[in-house]
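Reviewing the structure listed below.
With one protein chain removed, the remaining protein chains of the complex are shown where they sit.
Note that the chains are named A, B, C and D in the order they appear, and that numbering of residues resets to 1 at the start of each chain.
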Amino acid sequence: MSLQGRPSGAPWRFPTLGPVAPPPNRPARQALTPSVGWGVLHLFLKVGPALDAEAVVEAVKAARAEGDQVVTVAMLGHKADVGVMALGPDLWRLRALQSALRRAGLEATGSYVSLTEVSEYAQGVPEEMKQARLYPTLPPTGKAAFCFYPMSKRRNADHNWYALDYEARKELMLGHGAVGRTFRDRIVQLITGSTGLDDWEWGVTLFGGHPDDLKACVYEMRFDEASAHYAEFGPFWTGMVGEIEDVLASVH
Amino acid sequence: MSLQGRPSGAPWRFPTLGPVAPPPNRPARQALTPSVGWGVLHLFLKVGPALDAEAVVEAVKAARAEGDQVVTVAMLGHKADVGVMALGPDLWRLRALQSALRRAGLEATGSYVSLTEVSEYAQGVPEEMKQARLYPTLPPTGKAAFCFYPMSKRRNADHNWYALDYEARKELMLGHGAVGRTFRDRIVQLITGSTGLDDWEWGVTLFGGHPDDLKACVYEMRFDEASAHYAEFGPFWTGMVGEIEDVLASVH
Amino acid sequence: MSLQGRPSGAPWRFPTLGPVAPPPNRPARQALTPSVGWGVLHLFLKVGPALDAEAVVEAVKAARAEGDQVVTVAMLGHKADVGVMALGPDLWRLRALQSALRRAGLEATGSYVSLTEVSEYAQGVPEEMKQARLYPTLPPTGKAAFCFYPMSKRRNADHNWYALDYEARKELMLGHGAVGRTFRDRIVQLITGSTGLDDWEWGVTLFGGHPDDLKACVYEMRFDEASAHYAEFGPFWTGMVGEIEDVLASVH
Amino acid sequence: MSLQGRPSGAPWRFPTLGPVAPPPNRPARQALTPSVGWGVLHLFLKVGPALDAEAVVEAVKAARAEGDQVVTVAMLGHKADVGVMALGPDLWRLRALQSALRRAGLEATGSYVSLTEVSEYAQGVPEEMKQARLYPTLPPTGKAAFCFYPMSKRRNADHNWYALDYEARKELMLGHGAVGRTFRDRIVQLITGSTGLDDWEWGVTLFGGHPDDLKACVYEMRFDEASAHYAEFGPFWTGMVGEIEDVLASVH
Partner (left out) sequence: MSLQGRPSGAPWRFPTLGPVAPPPNRPARQALTPSVGWGVLHLFLKVGPALDAEAVVEAVKAARAEGDQVVTVAMLGHKADVGVMALGPDLWRLRALQSALRRAGLEATGSYVSLTEVSEYAQGVPEEMKQARLYPTLPPTGKAAFCFYPMSKRRNADHNWYALDYEARKELMLGHGAVGRTFRDRIVQLITGSTGLDDWEWGVTLFGGHPDDLKACVYEMRFDEASAHYAEFGPFWTGMVGEIEDVLASVH
């Protein structure tokens, strides 16, 4: 089975990667899709002066009705009130969700644009694992503690990831992954690629059963050589995954 | 006694770490709690055009009525007017306080999300000290000078904290702590962990009898090797701890 | 044929580089033109509270009617809703487009000012290729995935591009270009110069058939020595190229 | 005479460091004072849409009536319109001035929180000089050119101020002071400490007879080893000292 394909029975309603039928209120145009995997749009939004909670719920439902996955999060702190993570094949459709949320009175104060991917170091993993990375099912159940952060690999004179050869990088990534796997039961992780698309090279989304699972996992991995010497981290966004109605009730 | 438990008689009103009864205006949902310790939310807020001082007071009282601790601070300078530091087991409840303050007309311009913790270097301290770090009682009496700042450990080529082995780090932290203990009478300090949760790795909250106690303590510790070579500091927030009514009267 | 000239038959409607006739609603003034090539203005805009979609369409059409090229993009994420890339000989005319968009209710939140150029390392390429860089025809058909980012060359103690001699730089650029050419079918690239004009030294605009084409191209080139050791990157802006009407329908 | 005391006849109206009588519109609370010296609050403010110039004048007069010193400055450039530097023993009183200015329609866009101090290298200076640093009389007459900037000492691998021993630091500071003293007639300087209180370690306030006195002094000192190798500078704020009425007339 090619990377573009999908195992039958996977919980994914978008049948092909060809053009998507336009919603009635928009002129026909071609879908813009990655040749493999999905587009991922993280939006972090503040409640504006005229929030229409029903319209927010409608926007989320409409995106899901078209086959996109939408994770909703009540955010902690001044950076944002609501977090929305949307995944789907057509970037125009992700944008339509962003526009609908704006019309509903949520003002985006942060965001991240990325694509699901199978990293170059994981080309040898079983097909099922590849599919799970390209077409994940989110959010995981029982893991309401959420964080997102972008990261890049260093290009300093002393530690330049992009000057290492493939074998050295692969070995570092394997060690990194081994640490991560010790958190397998406590954390569900999705790493999406954004080189050329957003300000950092990868986006990392973590779901944990408890907020200290997130902390323990990221803290532990910071001692791993791939992170200690080669990682640069962007801002961290933290919140609680919930149904959109609960999220709005909590932040409004 | 396990870390999750608490010594009897401790001044802490939240009985268990299980689900919290939802307030009447919000559908039932599960509490999101750290498996040990409390969530900590620092909020720094500006007085908006329509401040409802009574509603602010109500919000603080409501959070305390549910068992959370809330420290209120009149801030100095343009960064914020009001500082609120809230500690409690359920992140949804901390978020409810944030939302209530916003509805009352306070606009968050800064914040910090962290968890109380016993650091890996302090696992051998007496149980009582661990409990005091995980479930502190704030604010301390007679210490109205307040500052908060986040910090991280360096990962430079020359000084990389995360490339040191545990013994070396522990020795540096012990020296660091020894300097800190010389300020035991002048400063009450709470260090909370935020790796994976916010933009820095730790949050430091200091309470002093006089503002120069804060200055002397942080200045002195800057010469300690753990700080001199390995610490990076974020923004500093300074103010005066007071009853919320006094704080509002002062900043309004 | 001189650099200032153009091969006959090229799809370019601006006949000479001399003064442009002022539009009726503006007093006569001299055009401000580069002595070779075009001015390039990237604008990234948010939908303001009083968007006049028709006026936006008019502004784009008016600029094209005067001979400028205008690429319109629906942007993803919080940075902007609409992207506009305008190319033409007269900077006053590019500014007129910016002003018309503002009057129509689009608020610029980002921008980039640059000029088309033939780099010093490409002076030996065939005249036709030079002309294509100085007077490109945009957008390319069938390449709706758009990204823009500015970049500079490093001037660190360890890696200082501007301390290398010409031959060393040329060799690095040739290697860089060789990697880029492997993406010839998937990516159309325009590099414009901005040293002295905007905060970085070059602007890079990429058009791809799929969003992962952008990602693959930029990721692959990051391993090239010219990028790995000598490149610094600014913010990345990503979106979908479309007719202005479709773009507005999507983001509004 | 102890540091807390003051030479008789000094132009300072605050008699003791004990609790201050609360103004009638605020419930009684304890003053928060440094154990030695004064609190210093620099505020940089913009004229808001509803400036009440009389209320601004009242606020300044009220602070002075309570014994605080208030320097007012017309600022140049986009950062701020009005600069206010207030010095006094009680931080609550400095905050009261900030709040009164806000109520009068001035919006703080920048600020700095610090304390007067006698540096560790100046403990041997005559008592009178110590008192002048702890309890200065500002503004100096005939020196209307004003600038303020914060600074810190470097903690780099190559130059780490906090890894130097006391003698080395003292020698560098003496050389630094010697350069500064050559500007004794042209510049009045106040250095206040902010480690632990604001984002940099010191605030530097300069008053000169002419704006080029400020420039010459800072430029000359930049060649001093203590600055050349060990200083990091924050933003610079520049303006003209004047009576608050003149300042408001100038910036309004």
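We adopt the following convention: a contact is a pair of C-beta atoms (placed from the backbone, for glycine too) under 8 Å apart; a residue touches a chain by one contact, two chains touch by 3 or more.
All values reported here derive from a predicted model rather than from experimental measurement.
Checked against the full complex, the candidates D:145, D:172 or D:190 give a single residue touching the omitted chain, namely D:145.
Shown as candidates are D:60, D:172, D:188 or D:217; the residue that touches the absent chain is D:217. Where chain C meets the chain that is not shown, the touching residues are 25-27, 29-30, 32-37, 39, 41, 43-44, 91-92, 94-96, 98-99, 102-103, 108-113, 115, 117, 155, 157, 160, 162-163, 193-199, 201. Take chain D: the residues that touch the chain left off the picture are 47, 74-79, 81, 144-145, 147, 149, 156-159, 206, 209-215, 217-219, 222-223, 225, 227-229, 231, 235-236, 238-240, 242, 245-246, 249-252.
The working rule: only the chains that are shown with their structure count from here on.
Counting steps between touching chains, the shortest path from chain A to chain D takes 2. Residues touching across the chain B and chain D pair largely diverge in numbering: under half of the numbers involved belong to both copies. The rotation that brings the Cα trace of chain B onto that of chain C spans 145°, given to the nearest 5. Shared interface positions of chain B, defined as residues touching 2 or more other chains, are 157.
If you sketch which chains touch which, the chains link end to end in a single open path, with no loop closing it.
Pairwise chain contacts present here: A-B, A-C, B-D [touch as defined].
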